[in-house]
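For reference, the structure discussed in these notes is given below.
Other chains dropped; remaining ones untouched in position.
Order of writing sets the labels: A and B. Residues in every chain begin at 1.
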């Protein structure tokens, strides 16, 4: 029944990489807390680099 | 003043269906807790099926 939300910058993660995140996060909840994988939900948000800030700057500007 | 976030897979929900979710969620808060609808906010996130996982798999793969 756990719910996991993963937020990353939109940088071309492939369907395979996103599937690996979902598999890995689900396995982690099973291994550490013995949660039921059948009702474990993982949602990935891919965020535009203009919309993500760290250190007071957007990622877009940090990469310039 | 409540805030409701509804996450669903991106599967072609129409503007009318999304309006119905917003109306229904707001009415629910009014009915159950007597909240003020004028300041009740509902935000719907539609998530790509590659980015939603359940049972350790993406919804895209489960539908194949």
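Rule of thumb we're sticking to: a contact is a pair of C-beta atoms (placed from the backbone, for glycine too) under 8 Å apart; a residue touches a chain by one contact, two chains touch by 3 or more.
Owing to the predicted nature of the structure, the values given are computational and were not obtained by experimental measurement.
Of the identical chains making up the complex in this file, 2 are positioned in the shown model, whereas the full set numbers 6.
Everything below uses one rule, namely that only the chains that are shown with their structure count from here on.
The distance from the centre of chain A to the centre of chain B, with each centre set as the mean of the Cα atoms, comes to 19 Å. Remark: chain A residues 15, 18-19, 21-23, 25-27, 37-46 touch chain B in the complex. Residues 7, 45, 47, 50-58, 60-61 of chain B are the ones that touch chain A when the two sit in their complex.
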